[in-house]
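With one protein chain withheld, the remaining protein chains of the complex are depicted in position.
The letters A and B name the chains in turn, as written, and every chain counts its residues from 1.
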Amino acid sequence: MPEKISIRIDGEYVAAQEGQTILEVARASGKYIPTLCWLESITPVGACRLCIVEVSGVNRLLPACTTPVQDGMSVTTHSEKLAAYRRIALEFLFTERNHQCAVCVSNNHCELQAMAQRLGVNSVRYAYTFPKLPVDVSHERFVLDHNRCILCTRCVRVCAEVEGAHVWDLSSRGIRSMVICDMSKPWGESRNCTNCGKCVQVCPTGALAEKGFAVEEMVKRDAKVTRLASRRGGHQ
Amino acid sequence: MKKTRLATVWLDGCAGCHMSILDIDEAILNVAARADVVYGPLVDAQEFPKAVDVTIIEGAISSQEDLEKVHAIRKRSKLIVSLGDCAVTANVPGMRNNIPPRKLLERIYIEGAQENKVIPSEGVPALLRQAVPVHQVVKVDLHVPGCPPPASAIAFVLGELLEGRVPNLTAKVKFG
Partner (left out) sequence: MIRIQDFSTFNAVREAGLAKLVPSRPRVGVGMGTCGAGNGAEGVYHAFAEAINRGGRDMKLASVGCFGFCAQEPLVNVRLPGKPLVILRRVEVSDVPRILDDMAVGEVPGDLALCKVESWDHLTAHVQYGEGFPRIPLWQEVPFFKPQKKIVLRNCGLISPDDIEEYIAIGGYQSLYKVLIDANPDLVIEQIKASKLRGRGGAGFLTGLKWSFLRAAVSDQKYIVCNADEGDPGAYMNRNEIESDPHSLLEGMIAGAYVMGASEGIIYVRAEYPLAVHRLNRAIDQARQSGILGDNILGRGFKFDIRLVEGAGAFVCGEETALIASLEGYSGRPRPRPPFPAQKGLYGKPTVINNVETWYNIAPIIAKGPAWFTETGSTKSAGTKVFSLVGKVSNTGLVEMPLGTPLKTFIYDVGEGGTNGKHVKAVQTGGPSGGCIPLEMFDTPVDYETLAQLGSIMGSGGMVVMDDDNCMVDVARYFIEFTHSESCGKCIPCRVGLDKSLRILNAFTRGEAKESDLDRLDEMGRMIRETSLCGLGQSAPNPLLTTMRHFRHEFEDHIRANRCRAGVCEDLALTPCENSCPLHMNIPRFLQLYKEGRLEEAFEAVVLDNPLPASTGRVCQHPCEDRCRRRMVDEPLNMREVHRFIADSIYASDRFDALAERIVNRKLPSTDRKVAVVGAGPTGLTAAFYLALLGHAVTVYESNPEPGGMLRYALPDYRLPKDVVRREVELIRRLGVEFLCGVAVGSDITLNDLDSQYNAVFMAIGTWKESWVYLPGTELQNVYPALLFLEAVAKREPVHPGKRVVVIGGGNAAIDSARTSLRMGAEVTVIYRRERKDMPAIREETDAAEAEGAKYAFLATPHRIVGDENGKVKAIEVVKTRLGEFDATGRRRPVPTNEIRRYECDAVILAVGEAVDMDFVRASGLRIKENGTLEVDRFSLETSRSKFYAGGDLISGASNVSNAMGFGKKAARNIDRRLMGPKRWDLIASAFEYDNSPPEQPVPGRRHATEELPPQERVETFAEAVTGFAAEEALEEACRCLRCDVKEHH
C-alpha cells in the first residue's frame, strides 16, 4: 500500500498518496488546475506548462502533472504570476498556427477555445505568425489539419500507449515541429494505422477530425479512450 | 446630461457584428437615449468626426485605406473597442495571410475569371501584405471577441461604457 500523506493546496489540507502527482491530488479534491496536454491515464509529458504551480520552498514553478506530491508540501495553484504566465502560454498557442475558431469543425467543442474563455484571454498581444501549413485529407475517414494542431502529443501517446500502433510522432524540432504519420507519410498511406480513431477523439482542438462534419459539428469523446486506458492500468 | 458621442466603423468584416449591434433588442433604446451615433455605416457623415467618445470597430485591417482610417480614428477617439473576431484576431480576412496579395488577386481575377481578366486597380485600395487585428496597428482599449459576439455581450458592453465603466468580460465572451 502506498503511504498516505497530507499536503496543502491553496491553503487547504488534502489527503494524498505517495506516488500521486500534484494534479491527481488536486483533481481528486475538486481543485481546478488548467491543463491542455494532460490526459487522464496517459503518460504525462509536461509540455503545455498550463498546469504550473508554486510550491513553497521551491524557487521554481513546477508542472502539476509530473511533479509527485511530498508529505507536507504546500501548493499554490492560482496567483497573479501564474495567471499571467498561463495567459502568455495560451496567447503563444493562438499565434503559433492558424486558429480561426469561427470556421473550425470544433468550434464550441474545443479545449483551447474553452481554456481561453475560462482564463479570460480575449485578445492576443503578440503578432500572429500566419504560417502556411498543410491539411492531410488522404485518410478515408479522418482529417489532420496542421493549422489547428497545438503539439500536445495526446494523439502520439494514445496511439502508442492505448492502441499500441504508434502511428504518430513528432518530426523536426523547435517551431518547425510537426506531427507526422508513420515515417512522414500521408495518413491514408499508413500501414500501421488501425483506423480506430482514438487519436481523433482525444485531440483537444480541430486538428484531428472525422470527415463529413461542418463547422461546430465535431464533438470529441475522449472519456471512452481514457476509460479504456485506465482499465489497462494507465501509464504505470 | 451630455450624450456620449458613439461611432461604429466597418473595416474588413462581413457586417455580422454590426447586425449583432442591432440585435440587442430593447437595449438599443437605452443606447439611443444616451448616445449620439455620429458615424457608422448607417449614418450619413462622410468623414470621421472629431472628438468621438467611443468608437466600435468591426473587421480586420486589410488595405491601405483601412490603415489610414484607423490611424485617423485613433486620433479622434477617446476609447476604441474591437468588436468581433476579425477586429480582434484577423479571423477569416487573415486566412489569406500566407499567400502573397499579387498571387491572390491573380488567382481570383485572372485564373478564376471567365471574362474581363484584369486585376482591378482603380477605385479600390491596395491590399496590405497581411490582414491584421486592429490592436496590431493602434492601441485598442477593449476587445470583444466572437463571430459574432453574442448580442447579450454587446448590450452589456454598451451599457457599461455608457455608464462610464470599463466592462469586465472574463468568461462572458470567447473566440469563434
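Convention: contacts are C-beta pairs under 8 Å (C-beta built on N, C-alpha and C of every residue); 3 or more make two chains touch, one makes a residue touch a chain.
Quantities reported herein were computed from a predicted structural model and do not represent experimental measurements.
The chain not shown here is in contact, across the full complex, with A. The hidden chain makes contact, of the residues A:Arg125, A:Arg141 or A:Arg221, with A:Arg125. Listed residues A:Thr66, A:Ser138 or A:Asn192: the one in touch with the omitted chain is A:Thr66. Even with one chain removed from view, chain A keeps its contact list with that chain: residues 44-49, 52, 60-61, 63, 66-68, 84-85, 88-89, 92-93, 95-96, 125-127, 129, 151, 170, 172-177.
The rule we apply is simple: only the chains that are shown with their structure count from here on.
Rounded to a whole number, the gap between the C-alpha centres of chain A and chain B is 34 angstrom. Chain B makes touch with chain A in their complex at residues 82, 85, 88-92, 94-95, 97-99, 130, 132-133, 135-136, 140, 143-145, 147, 169-171, 173-176.
Residues 94, 98-104, 107-108, 110, 113-114, 116-118, 120, 122-125, 127-128, 130-132 of chain A are the ones touching chain B in the complex.
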